[in-house]
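With one protein chain withheld, the remaining protein chains of the complex are depicted in position.
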Amino acid sequence: MKVRRLTSRYLGPRSLAASGSLLLLASCATNAPQDTWQPKGPNAKMIDDLQQPVFAVAGIIGIIVAACVGFAIWRYKDRGQPIPEQTHGKPALEVSLTVIPALILAVVGVFTFRAIFDLARTDDTQLVINVTGQQWWWEYDYPVQNEWGITQPIISSGQLVLPIGTKVLLRETSRDVIHSYWIPALNGKRDAVPGRVHTLRLQADAPGIYAGQCTEFCGLSHANMRMEAVALSDADFAKWVANQQAAYQAPAEGTLAKEGESVFLNQCVRCHQVSGLKRADGSLAIAAPDENVWSGAAPNLTKLMTRNTFAGAMFNLLRDACRDDVWRAESAAFGEKYLGGVDESCLNVNDLRAWLRNAPEVKPMYANPALLTDTNGKYRGMPNLGLSESDIDKLVAYLLTLK
Amino acid sequence: MAIIERPTPVLDIPALPAAPPAITPSRTFGALKRPVASTGWKSWLFTVDHKKIGLMYGATALFFFIVGGLEAVLIRLQLAAPEGKVLNADLYNQMFTMHATTMVFLFVMPMAAGFANYFIPLQIGARDVAFPRINAFGFWCFLGGGIVINLAWFLGGAADGGWFMYAPNSGPVFSPSNGIDFWALGLQIAGIASLTGAINLIVTVLNMRAPGMSLMKMPVFTWLVTVVQFLLLFAIPVITVALFLLTFQRSFGAQFFDVAAGADPLLWQHLFWIFGHPEVYVLILPSFGIVSEVLPVFSRKPLFGYPFVVFSGAAIGFVGWGVWAHHMFASGLGPVSVAVFSVATMAIAVPTGVKIINWTLTMWGGKLVFSTAMKFAVGLILLFTIGGLSGVTHSVAPSDTQQTDTYYIVAHFHYVLFGGSVFGLFAGFYYWWPKMFGKLLNERLGSLNFWFMVIGMNLTFGPMHILGLQGQPRRMYQWTEARAGEGFFNIAFWNLVASIGSLVLTLGILFFLINIVVTARSKVRAPLDPWNARSLEWMTSNPPKEHNFDSIPKVEHLDEFFHRKYEEDPVTHTMRGVATAEQVLAELERNADPHIHMPSPSYWPLVLAVGLPVIALGVIYSTMVAIVGGFIVLYAIYGWALEPATAVASDFDTPSTNGHAVSTTHG
Amino acid sequence: MAETTTHDAHVSSTGLSNVKLGMWLFLGSECLLFGGLISTYMLYRGRVSDGPTPEQIYDIPFTSVSSFVLLMSSLTMVLAVSAAQKKDDRGVNLWLTTTALLGATFVGGQVYEFTAFYNEGLGFSTSLFGSSFYTLTGFHGVHVTVGIIMLLALVAINKRSSVPGSKSETVEMIGLYWHFVDIVWIIIFTLVYLIPV
Partner (left out) sequence: MTTETIEGTHLETEQEHGMSTRGYIVVALILAAITALEVSTYYVDFGPLFLPSLIVMMVVKFVMVVSFFMHLRFDNKIFSWLFYSGLLLAVGVYVAALSTFHFFLR
């Protein structure tokens, strides 16, 4: 669990000050990263263009109703006037007051119709990415698309990397329960339903990181199932693609990382795949998460250190300072910073070590053997592996080489 | 008591359990003597009196309101600060599931059922409902269901799948505790209460109206509750199917939601929401009915556009069947379905708008008296409108894909549910309390109650609009500062406000509870007609006699009672009083029916209802127990079927010559 | 459960009997119950991950016969109702018993069918088809069984002439229920058995 001191901003005087000078601050402060009113791509923009007038109409109607009720309260309060005439209504008035809302809604309906079908278009897709939800992280799988330089499938997790200005089609599904994919700045949500494939179009205008969150209740760690979409320029995206496909580089003999590799082979490879990793006897190490994890998948760690987050984007791989450096980077510089990945100086060792020490303690997961009878002993999430601190040292050193 | 012999008032009949009963109790198949007590706890356990049953519904529902409210407060405490530590993830998930289940199924629905039970027969000028024993059975089912659902807390953890319990997350693999089993079976049992209640009340309304009371002279509360009963009649079986599928899957290995076997999880969503959407109108329409009673009374004017209100109520009920998939806009239905359901949903704003407009116009030109009941009614107009308008923003499907499963939705439904349903019920409490208990709730405490609730409710749920639009998803046991943002709209601040608001709200409700106690202890009796009311239920004593009316009134007007008290001045068109309530009542008393046969109490509804939770426990734990439960049920049905609704004919005097004297009730 | 009418004199706004209104309301509600079960079956009938498919195990001639039996029980039921209206007590008992026997034949057939299917490898949890088939037809079977119990109970108490309330109405109510169960089977027979996946 991230350790935060209790004196953080929400209770501190700053929040009171902030609310005091509300409007002033509102204009310059940054809204929450999942703000739904700040579209950063054409799909979200289309939604926003539709919803702004609807909100306005709703607001106006609300004000009218409030004003009428308020006026009646003030004007017709009992001041000793006689009991009024027992009128039973004025049909003409009522019919017209029924027709007006109907007309307003008819107009809204027409625009809604158009937007729904526009948003559902898939025929001009430029890049396809498969997205699979499972408890409690997302897997991204880039199928072979030679025009993007993707010549072998790329499998990643946590952060969705996509080129800007490109009509990207997500093909979503799930391996266990229903999840929902949502990057508010880029588009609305779409549920990832096991046994079905749903599509969602994303397109980002500018390089940057866009925050998102799983929004269908999916069990214990639903709150900790986040995601981030990373938009890169075409050139940077090409670099990213090339790096993801680069061959595995085993750590040099005699290093701590090399020892870590063997711990990894012992402990981790039964669930986690690192492509190109070989056992001591020279055979390829193939993970079999389906024998260990109920959903049948664990994150592919081949290029772990090219991502900024881990464990369903619950934790940062980067220290806060380094992460801010990436998140706050100017559009032009963003790609380079992101592609820099994670190095030792920037690694958020605390959270990573805590994760390796006892994952279920820092992220609620069904890793308690007593609750695994229904799953034939398979874990939901990553179990506590009981590693020694020195094994953890070695593993961290090894994981740092996975770039 | 089966027979009421004038002039003996009911309450004077001595009824110690041992004392000889006033009638010959017929023997019901040798086993048990017919219960006849009319006071003491037995008179409640075995009662078939619609008023007693209504009160029991109300008391139980109020209890569950506090339970659900405490759950809500725990939720808010957990969310007051980032990385909250009050509850862990597992408990939190149980908490919001049970909060919603409790509030929806164990508070609002039964509270409305309580009012319906108590007031529909009174409002239509009947002596009881059509099937009094089934009525009692319904209450015990509701209680049994509520107990079963909550029992899970003590037996390994409550249900944790969210109140709409989406598959496959509700399957045995993903929710290994028994919580969901208890939930499904408990709701099933509570569902029986709603279904039997629906049939009972519809028949009552169709068949047992006082002479002259045509459908279009019925009070609006009765009308809207009747619409609700039709919704229940047709919606309960749908959830019944869904719950059976779930139970079969969890307990007997059926595959309905097993994706590996090819199941489609969307099936559950459809079944749930086909029930679930009509359900939300089940929750709101009784409150609409209550304020449609309260507003005219305190505006001293008839409801503006009565037929419009009635027909729009029916229209809401009807259109409400065609919109369920608006809860599934992000589920991947495909654009055609989404578009159709989106537009259908918008259509529902029209009849609802009719109501808002008519209430406003009822107040317009009136003589408004701001009693607490009236305050709650006016509060409902404003708060419900806010919730309804955010509902319209959801109905625009593309924007809903940004809003769904965020706190913006939570804001919507608490405005309509709390600002709508709950406010309506509170208006009902204050309005009808003197009728039910013969004492007026304290108006000063009522005022505190109202203002704390209004302020608390806006502090709690208002910020949720911001939270949701800032992207805070619902059902998160923790939120993180990393995604809180800064400035005016920051999530941290507004979460804190909402949590503080929930405490203000708690105070408000505490004032209500205090008010009940204060009122119960006060010795001041309410006047016969404290509000200068308009409808038939006020043409009885406070509280009404067991047989409701001494003689069944002949109805000539909508607002019959008002028209017996007032006459229009032909010149000024204002109203002038011609009779007091006491005089009107005395008139009824003068023409009192000589013999009134009321249905007799019975053991069987209770026995039958006890069997069902036993079966439920058996399904979860052991077949033997279920079989025992089955036998209890069979035994009860056997006894019931052979028991006459009223004690056997030989117990009665010669049949009355006055047609109205004989009750038309059935078992 | 037979409802009882207490007195012959009815005050009723519509002029109709409470019990009968209640029964029709209940049947309207049952439409949504069976509708849900039938829809579930329709959605899942072709989804056989394991075990036999509908085509492989349905025995149309057998089911046709038992459907026919159930259909004819509606005739005997209506004859019982008419006998009751004519206050022909012997007729009532005769036709009620016949109806119950025909119903029992149908249920017996269903039990036989279930065992046969089970032996051919279609268990309740074998496939979606299995789960939804047994649930749908099982629910119907339970309804028929409840009907049979009501019929026989009525015959029993009729023999002791202790039917509470109006006898002809009680017979008529059980009749309505019985016919409803029959028409549900009319639908199931066509949609489930005759229309292939």
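Note that the chains are named A, B and C in the order they appear, and that numbering of residues resets to 1 at the start of each chain.
Basically, contacts are C-beta pairs under 8 Å (C-beta built on N, C-alpha and C of every residue); 3 or more make two chains touch, one makes a residue touch a chain.
On a predicted model such as this, the values are computed, not experimentally measured, just so you know.
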Can you list the shown chains that the absent chain is in touch with? B, C
Among B:Ile53, B:Leu266, B:Val584 or B:Met598, which one is in touch with the chain left out? B:Leu266
Among B:Gly40, B:Gly156, B:Gly334 or B:Gly577, which residue is in touch with the absent chain? B:Gly334
Suppose we count only contacts with the excluded chain; which residues of subunit C make the list? 5, 8-17, 20-21, 24-25, 27-32, 34-36, 38-39, 42-43, 60-61, 64, 67-68, 71-72, 74-75, 77-79, 82, 85, 166, 168-169, 172, 175-176, 179-180, 182-183, 186-187, 189-191, 194-195
Which subunit B residues would touch the chain omitted from the figure, given the whole complex? 206, 209, 211-215, 233-234, 238, 264, 266, 270-271, 274, 321-322, 325, 333-334, 337, 659
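Basically, only the chains that are shown with their structure count from here on.
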Would you kindly tell me how far, in whole Å, the mean C-alpha position of subunit C lies from that of subunit A? 52
Averaging over Cα atoms per chain, report the distance between subunit A and subunit B in Å. 40
Residues of subunit C that touch two or more other chains sit at none
Name the residues of subunit B that each touch 2 or more other chains. 262-264
For subunit A, which residues are in contact with subunit B within the complex? 1-2, 4, 6, 8-11, 15, 18-19, 22-23, 25-26, 28-37, 44, 46-47, 50-51, 54-55, 58-59, 61-62, 65-66, 68-69, 72-73, 76-78, 81-91, 93-94, 97-98, 101-102, 105, 108-109, 112-113, 115-117, 119-120, 176-178, 180, 182, 184, 187-191, 193-196, 198, 211, 213-224, 226, 294, 364, 366, 371, 373-375, 380
Interfacial residue positions of subunit C with respect to subunit B in the complex: 1-7, 9-14, 16, 18-19, 21-22, 25-26, 28-30, 32-33, 36-37, 40, 43-44, 47-50, 124-125, 127-128, 130-132, 135, 153, 157, 162, 164-165
Contacting residues of subunit B [partner subunit C, same complex]: 130-131, 195, 198-200, 202-203, 206-209, 213, 233-238, 240-242, 244-245, 248-249, 252-256, 258, 260-264, 267, 271, 597, 637, 640-646, 649, 655, 659-660, 662-667
